[in-house]
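With one protein chain withheld, the remaining protein chains of the complex are depicted in position.
Coming up: chain A.
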């Protein structure tokens, strides 16, 4: 099952306004501590890092731990200073990187 990001950024904002960013990724977040029916440990596979950058500058980042539940969801506010693009990045233990981009017009 592949991971799928779902992101919500307001399309427009006024300069200086705090805008709410919401980012969800469908991901199982396998902790590495569960066992399968045969008693073998299921290998850990989680999203280990989430970052959000605006026009190339990091505005939010976070390390994730195995105790975090499936489908991690982030909600945070960013001050709108200029029009531009938010880039969202999730790094998977298996080396995969999932990305999404959202544009905002600031007036």
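In the analysis below, contacts are C-beta pairs under 8 Å (C-beta built on N, C-alpha and C of every residue); 3 or more make two chains touch, one makes a residue touch a chain; residues count from 1.
Keep this in mind: contacts and distances are computed from a predicted model.
Chemist: Given the options "Potassium-transporting ATPase KdpC subunit", "Carbon-monoxide dehydrogenase small subunit", "Sugar-binding protein" or "NAD(P)/FAD-dependent oxidoreductase", say which is the protein name UniProt records for the missing chain.
Modeler: Of the names offered in "Potassium-transporting ATPase KdpC subunit", "Carbon-monoxide dehydrogenase small subunit", "Sugar-binding protein" or "NAD(P)/FAD-dependent oxidoreductase", the absent chain's UniProt record gives "NAD(P)/FAD-dependent oxidoreductase".
Chemist: Identify the residue among A:24, A:59, A:91 or A:106 that touches the chain left out of the display.
Modeler: Counting the whole complex, the residue in contact with the absent chain is A:24.
Chemist: Check the options A:18, A:41 or A:70 and report the residue that touches the missing chain.
Modeler: A:70
Chemist: Please identify, in ascending order, the residues of chain A that touch the omitted chain?
Modeler: Residues 1, 6-8, 22, 24, 26, 28, 30, 70-71, 73 of chain A touch the chain that is not shown.
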